[in-house]
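Inspection log for the structure reproduced underneath, given as structure tokens.
A protein chain is absent from this complex, but the other protein chains hold their places.
What follows is chain A.
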Amino acid sequence: MSKPVKLRRFQAPIWDEPVIMEMGVPGRRGAHFPVAEDAVAEAVGGAAALVPAAMARPERPALPELSEPDILRHYLHLSQETLGMMGISLFGTCTMKYNPRVNERLAARPEMAQLHPKQDPSTLQGLLEGVHNFDLMLRELSGMDQFVFQAAGGADAAYTHTCITRAYHAARGELKQRDQIITSIQSHPCSPATANTAGFEVITLPLDEKGYPSLDALKAAVSDRTAALMINNPDDMGLYNPEIKEWVRIVHEAGGLCFYDHANFNGVMTKIRAAELGFDACMFMLHKTFGVPKGGGGPAVGAYGCSEKLKPYLPGPLVTLDNGRYALTDPGPHSIGKVREYYGNLQQVMKAYAWTRAMGLEGLSEAADISVLLNNYMEKELLKIRGVTRSHPDIDGWRLEMTRYSLEELYEDTGVTVADVQNRMVDFGIDAFWMAHEPWLVPHPFTPEAGEMWSLEDIDYWIAVLRQVSDEAYSNPEIVQTAPHNQAVQKVKVEPLEEPDHWAMTWRAWKRKRGVA
């Protein structure tokens, strides 16, 4: 039973901060650059003469004109108008983590921040050593034989896999024939989306009553057209497919590759290894499971690991250790080339390496235990709240690190939607929860993920806030439906944004559409 919790009197700062485009005074300056040295100017003349006339900019860009302190304060105000995980963020599927500040300090050092990717590898030995050592640690955790870090996010790693799938089958002369990728409706949208972008037809398997697709459905889907399976396990409802080894066997037998989207690794760290389950490749998100900051959406890293079989197809270069020297090695003629310029977000890889060293093997194992323990504790408490049910109520047993809930009952009883609840919870200093990926398999879904960084007190507070909002929904639904009330701005009117006359992605467009001078 969660303990009694006193709700905070939260109020977000309201600065009514103008858009910077309407701030400033002509002539104000926020930064100076030196003028060219006399000898330089003497030798080459003025800049105007160096710009080809046809390409000279006739007018200055209409950027704001502010002084440096004004700019600092403007952006500090905006940071204060951002709850930004200063509350409690149980954003499911994203595995909210503590991002150690020592790693930020280290990554800001010039020996990391001021490196150019085309420097001679002899000048990058420390970085390459860190990257290689982290590769070795991920190999231990997955059983794979090589990792690359070029993919700039989880979806980019999924894309990497689709490119490798093309190269693998092309090398066998089967690419034209193998034009289908199989996934499940519970996979992350990036799996079907990247498969489609790579030119494959997507087969999406529905779930059966056990919460994952049936073996029969898989058997019916595989054929000599199967290029690959792209699957996550557990899914984001906390359900683990116990037949996954059989799945891999079936897809391999049909000649397809098996890719394990390890987005939901947090609850199974050190418990299972992708290669031991038979997978050819897997992906870890360093900005989720491995303690790298999310930055509100990157820079991120999708660490892609594969078995020996797929190594020749990896994007390059690979970081290798040859006779005590770290090198950037071309994977060879079968390589897919590049999914992004250069080697990846290596400053983030170094942060992940540092985080993993700080956690250690026992720390990872403990984090998995805590995240599963807390999730099941939360589930027990949340299901006591009026209007809350969980997905697949008939499936007994413990979930892993996430549970999918539904507020359908609450909605049916009160007319309050899941979005209303989300908007009301932020009034108590709770960061938005994750609902669910499209398509919603349960109505009014939400998916908190407790992880290991939040204290039991935080979790109890989160539960108490949801209980409070549920009580409000039944007693005074309007307060929930008109929320938020304690935030930097009120509810944004999103419906018109689908209309060309209303959307405005820049200040220029807004001025034009609103007739602002």
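Quick notes on this structure:
Please note the rule applied: a residue touches a chain if its C-beta (ideal position, glycine included) is under 8 Å from a C-beta of that chain, and two chains touch if they have at least 3 such contacts; residues count from 1.
We take it that contacts and distances are computed from a predicted model.
Missing chain, UniProt protein name: "Glycine dehydrogenase subunit 1", from among "Anti-sigma factor", "Simple sugar transport system permease protein", "Cell shape-determining protein MreC" or "Glycine dehydrogenase subunit 1".
Only one residue from A:L66, A:I231, A:A327 or A:L441 touches the chain missing from this view: A:L66.
Within the complete assembly, A:N133 is the residue of A:N133, A:S214, A:T417 or A:Q468 that touches the hidden chain. The chain that is not drawn here is touched, among residues A:V5, A:V202 or A:I479, by A:V202.
Screening A:L7, A:V102, A:A220 or A:L383 for touch with the missing chain picks out A:V102.
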